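Below is the structure I would like to discuss, written out as structure tokens.
Other chains dropped; remaining ones untouched in position.
In this document, chain identifiers A, B, C and D correspond to the written order of the chains, with residue numbering beginning at 1 in each.
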Amino acid sequence: MNYHWNWGIFLQQVSSSDETFLQWMLIGLGWTVAVSLTAWVIALVMGSIMGTLRTVPDRRLVLIGTAWVETFRNVPILVQLFVWFFVLPEFLPQDLAMWVKQDMPFKEFLTASIALGLFTSARVAEQVRAGIQSLSRGQRNAGLALGFTLPQTFRYVILPMAFRIIIPPLTSEFMNTFKNSSVAFAIGVWDLTFVSRQMVEETGGQVIETLAAATLLYFICAMAANRLMRFIESRTRVPGLIIAH
Amino acid sequence: MHQFDFSVIPQSLPFIWQGFLFSLTLTLTAMIGGIGLGTLLALARLSGGKFLSRAAAIYVDTLRSIPLLMVILWCFLLIPIIFGVRMGAEKSAMITFTLFEAAFYCEIIRAGIQSIPKGQINAGYALGMDYRTVMGNVILPQAFRNMLPILLTQTIVLFQDTSLVYAIGASDLLHAAEVTGKTFNRPVEMYAFAAIVYFIICFSLSTIVKRLQKRIAIIR
Amino acid sequence: QEIDGTLKKVKDTGSITLGIRESSGPLSYLDANQKVIGYHIDICYKIVDAVKAKLKLPGLKVAEQAVTSQNRIPLVVNGTVDLECGSTTNSADRQKQVAFAPTTFVTNVRMAVKKASGITDLDQLGGKPVATTTGTTSVALMRAHEKGKSIDFKEVYGKDHADSFLLLESDRAVAFVMDDNLLASLIANSQNAAQYAIVGPALSTEPIAIMLRKDDPQFKALVDDTVKGLMKSGEINKLYAKWFTSPIPPKNVSLNFAMSDALKNAIANPNDNPVEAYKK
Amino acid sequence: MIEIKDVSKWYGKFQVLTDCTTQISKGEVVVVCGPSGSGKSTLIKTVNGLEPIQKGKILVRGTSVHDPKTNLPQLRAHVGMVFQHFELFPHMSIIDNLCIAQMKVLARGREESADKGLKLLDRVGLKAHANKYPGELSGGQQQRVAIARALSMDPICMLFDEPTSALDPEMINEVLDVMVELAQEGMTMMVVTHEMGFARKVAHRVVFMDQGKIVEDAAKDDFFGKPHSERAQQFLSKILQH
């Protein structure tokens, strides 16, 4: 193949600015991490609430949880992102819409984080629900029998164990969040994907080097997420209890 | 407020249908191939063989740590170089998705196999069955039944992920919607329409999965 | 003479693959039936005809492969695509990877605005949101412009031109900086074409050309001869008129995009000079 | 102390309990037995409102359990319950298992709770294990902790649902011994169990259930002497044969 290799490309300066391509990549990495982590926090909070709602003995709450999950998991993330970014502001009052469209600080970053966070929250909710349901009914009864209210039973008895049980599938979801964050470029977040697209353009087609670097950085992110969750798993491991995976 | 003009939707239907058919073909191919390959990988991971399980683990962990988009691009660029064959975007996508999804199916099937009590394996062996008979007649049928909902949920994710083939110029459901949106310069309407189409398809599928789950669950 | 390179491959496989873009109007884009059409597509088919004649293969199969700005170069390099008929800028960097046919179009990077905004120049845009498309030269041009003139835009980016235009249309941006032919095509297709104008001086002038594999003298010669032939015979002017100054699909409106002096010059003196040669 | 009046309960269309009536006075020990699926667990769970009922009434110290106005958590806090599978909280140490409800429900202080917890652990012979986790104890030890946990709430009565049936034979006795002691101290107890030795030793009355009905409700000696119903005779013969 007549490909013109140039691994030194990363040290070259970008013609339109003072940075090198390597620095660019690192800026991209920074935004990727920022979007992913923000989204993950949103996903954990909303996913835990919605997943729990689906297991309480109240029809209406279950329905809310179910609707949430079905809405956010049945539409591809890219499409959801566009709905948040392009479609929803059209329904706001004129002034607010203009503010959201033009002046809202970090609007791309926030939109991407929220869209990705809610998308992921549907999956987290399913895991949380599965975790809660995998606990024997006896645990809930034991909590209630001691005089705990239902919320207290969830808080002190059910959720701490449910979360421990679902750490492995949550790890996958956390890794997925990093991977899925690559859609953020589509609304103009300067993330790794954005940078690599721009870099391919401005280097006159050093695609393979660029792709390799971006892939490696995504891989590192996902691995770091994996290690972090493993660490949490080992820290929260209950002595004497082997949680089946 | 934006002037919505949904007249592009009827014009887009033939292409959306074409795109849907491609998404469906890709999903089915990757599902069947991925489950087949994934089962082999899962058995390799659970096998006593150090090398075999290590190799399978590396394959699975690597693919699970890279965005699908990157895998699609790599395969599209590298397969012609490595194998010296020219390959259209469609074929390339099918191979890529099969290889990629196999890693995910592998983990699901592995969990399924591990969810079967060890006593079942012992019971099979105690009756004089060999490894293949025990796996084929006792463990895998149960593992698949237990994991069916998760396998199908993963397949729904896969269906959504087929939209990433836009990166190599294949035309799936979302791409068809986007292209029509561009041709007629009505992207907002087409994104909204795509959202609804995806929701209807995926929601119906997941409802079917739930029904199926009740129907075939093993009575315990 | 033995045939080799791309021509040999085409002869052996009985097929040739064109790389096409799906929304680089009017050079290469999809019509209402999602069939690819455009100025560069017409030229490419002229080249295909020449290949057929040369190889005496009237039944030569023509495959079309959609490419993106990301993958077009590697796909040409790795042999998936034989002739890229999109809207690729000929640059010195790219000439390290691929070869170009003689320049068939010259674009000016300018900006589209809503007429009502009264904006006529980039320098009026300090602190205002300006749109462009990710992964394009325009991003670099805008950044360079900012640096040169010490003004500060709020850049917003669309993932493709349609999205970027939507940013302008829905007031998320007050201007959209892009190749003028693309802007003209987007405006012509928009809901309310009269609302928009292409304004301001050119940020850059770029030669656009059909792309092919490097180090393949036989195929390059055939492509060059064909394109030069079109230019000599004046046929290229007809093609230009067909796509730039007459009504075109899908809406059957004309872009009314007169031929620039730079392009006239390129047709008078066919060449494959990179963009660097166009900088004054 | 506990009055169960005409209680019926359905799961969908399936009737689990049919017009069950009985009562337990202060200090009384009542053993509930009967074949599997006869509704013993369901009945005992209705007493502290873990299961709703569709008909009838249950009073615990005069409070109607299924009245929507009743503060259920408060009532449950004073009715100790021990489950077949112990149901200790696996993510908390033994002492935390004993403290958490005291602190969160009775609003006792950390120290007071721990004092009380350790005292009770001592009583069931497990003080040395206070800082271990449930998974590190044997089944018999876990069940003794579960009893201590219920006692930490100063219950006015105790409900046991097959407390020994998930235990290894060797460990059954260590748990029964604790229960016998409790009974002898005068605790009001309702015990679902198949351990007829325990019933013989400390029960005042035996309630025999079949298919959701209370078939026999007799003083211990009457029950073991000559059960009225054929079903109870049959059951006893099977249980006692080996």
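The definition used in the following text is that a residue touches a chain if its C-beta (ideal position, glycine included) is under 8 Å from a C-beta of that chain, and two chains touch if they have at least 3 such contacts.
Since the structure is predicted, the reported quantities are computational estimates derived from the model, not experimental observations.
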Expressed as a composition formula with the shown labels, how is the entire complex in this file built up?
A x1, B x1, C x1, D x2
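Quick note on the criterion: only the chains that are shown with their structure count from here on.
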Report the chain ID whose CA centroid sits closest to the centroid of the full protein CA set.
A
Chain located farthest away, centre of subunit D as origin (C-alpha)
C
Taking the mean of the CA coordinates per chain, how far is subunit C from subunit D in Å?
82
State, to the nearest whole Å, the distance from the C-alpha centre of subunit A to the C-alpha centre of subunit C.
37
Residues of subunit A touching at least two other chains
1, 86, 90, 207-208
Subunit C: which residues touch two or more other chains?
70-71, 74, 78-79, 163, 166, 170
All chain pairs that touch each other:
A-B, A-C, A-D, B-C
Taking the complex as given, what residues does subunit B use to touch subunit C?
2-3, 5, 11, 15, 73, 76-77, 80-81, 86-89, 167-171, 176, 178-185, 187-188
Could you list, by residue number, the parts of subunit A that touch subunit D in their complex?
136, 138-139, 141-149, 152, 156-157, 160-161, 164, 236, 238-242
Which residues, counting only subunit C, touch subunit A once they are in their complex?
69-71, 73-74, 77-79, 91-98, 129, 134-137, 139-141, 143-144, 147, 154-159, 163, 166, 170-172, 213-215
